[in-house]
Structure formats: C-alpha cells, structure tokens
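Take a look at chain A:
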Amino acid sequence: MASEERAAAPEVALALTEIDAFYGDSHVLHGVSLRLGEGRLLGLLGRNGAGKSTSLGVTVGLVPPRHGTVTVFGRPLGGRPPEVIAAHGVALVPQGRRVFRSLTVRENLAVAARRPRDGAPPSWTLETVCALFPRLAERQKQMAGSLSGGEQQMLAIGRALMSNPRVLLMDEPSEGLAPQIVAEVMATIRRLKAQGLSIVLVEQNAKLVFDVADDIVILNSGRVVVDAPAATLQADDIDLRQHLGIY
Partner candidate 1 sequence: MKRIALGLALVALATVPLWVGGTYYVNIASQILFYAIFALGVNVLAGYAGLVSLGHAGLFGIAAYTGAKILGAGFGHLSVAVAAFAVTLGVSAVFAVLALRGTGLGFVMITVALGQIVWGVAYRWISITNGDNGVTISGRPAPLGLSLASPRGFYWATLAVFLVAVASMAVFVASPFGASVRGTRDQPRRMNALGYNVWMIRFLAFLLSGFWSGVAGLLFLYYNQFISPQAVALTASAEALLMVISGGTATLLGPIAGAALVVIMKNVASAYIERWNFVLGAIFVVIVVFMPEGLVPGTVRLARWAVSGRAP
Partner candidate 2 sequence: MSALAVRALDKSFGGLRVTADVSLAVEPGERRLIIGPNGAGKTTLFNLITGELAPDRGTVTLFDRDITRTPSRRRPHLGIARTYQIITLFPRDTLLRNVTLSLLGLSPQRWNPLARLDGQRALIGRAREVLERVSLGQLAERPLGQTSYGERRRVEIAMALAQNPRVLLLDEPFAGLSIEERRDVLRLVGSIPRSVTIVMIEHDMDVALDFAERITVLHFGEVVVEGTRAEVVAHPKTREIYLGE
C-alpha cells in the first residue's frame, strides 16, 4: 500500500513556507521554509535557541505564525488550532517525553487512539504498538510516571503513533537517554521510516541524525542556513561546525 503511493508522484507531506514566529515581542523564526517529502525523514538541526522546537510548535499549532504558511499534504493549516491539525494526521513526540504520569501505559496509549483520516482500518492499535515496543507490553498496567527514561520515550512515540499519523514530528528523542537506549530509539525510527511514515526528527546531536535522515535542514538563530539532501553533506564539514558547534 505505502509503496504503491510512493511509486506515484512523490507528495510533499509537510511544508513550512516563509514562517515568521514570535514569542511575545521576541522574533524567534525569520522566514523559515522547509519541506518534508512523503515517506522521507527530515533532520532538523541547530543549537539551543535556534528555533527547532518553535518550528515544530508552529507545525502542530501551538505557536501561531505571524507570516507564512503551513501545509500538510497540500492542505493549508497554518494558524489553525492544534486539535484541528492533529485531526489531519500530524502527531508530535514532544521534547522531554511528557507522558501522562498519573495514567498507566495502557491508558496513555488508549487516550491517544484515533482512526486514520481516510477511514481506513488503523495500522496502529494497542496491539501493534505493543508489538513494536515489547517492553511497554510487559508494563501495560504500570503508571507512566514510574517508567524509566527510555521506556517513557517508547511510550511517547507509541502514543503519537496511536493517532495513526501521516506526519510524525519528534523533538529531541535522544535527550537524556543512555547510549544503548538511544540506539534502540534510532532503530525504532528506522523501522517507522521503512513503513512509509513521513518523519521530522529534531536533534542537537548531528551524528544521530545523519545516520538516518534523507534531508537535512539546519537552523541558526531562527533562520535556515542549510537545506540539502543528507547525502550531499558530510557530518564533519567545516560549515556545519559553524552552525552546530563551536568554531
């Protein structure tokens, strides 16, 4: 099913065009544009305060853009409330996981369940999410607040999948996790990508992203400074260090 759709003209799953965003008077995003191709993974990189999370916030409707457009599979949704954008198949795995601590694992997943927009049978159900994350299956009745960091990350991803999204946004999923857990998370991301999900992956850790991304966008102080396929960039390119590290 997914591969047939990909054989047709590749669609743009998500497009931000000339976005200007403010927090109060603070001008955080300056004319930011990025495109996520269907079934591709876009790595969004940049230092702290560069505007990565704000870009995701604009996409899901938590931050209204003052200028510019947001389209999801061609449909303009910029400035619409978050629940409307979510209903169009955009799901967010937020920074810091933010699982519902007082709910059980099962309840966290059940509460986020949503049928796909086109009425097709859902690919992601409680059963399939638990199949993807066996550790969650074992802990279905456990309170989410008592899970380890890695387990909470799995739960946050599973919760986002339960809404059967067409676009998955992930905000720093590796933050604060031990290296072997990070490897598991990245493996999960690769599997989701292989199943045809369109993904935006925000990270500070460039190496992680370069291993898995098709395209790379780098933000610096609220502006897009690099926008290219990952294959054409090298991880230790001098230019990248200027935007991501100390130089």
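Regarding candidate selection, all candidates are chains of the complex that A comes from, given by their letters.
As a convention for this text, contacts are C-beta pairs under 8 Å (C-beta built on N, C-alpha and C of every residue); 3 or more make two chains touch, one makes a residue touch a chain; residues count from 1.
If you're wondering where the values come from, they're calculated on a predicted model, not measured in any experiment.
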item	value
From 1 or 2, the one in contact with chain A within this complex	2
Chain A residues within the candidate 2 interface of the complex	23-28, 30, 47-50, 175-176, 204-208, 220-221, 235-236, 240-242, 244-247
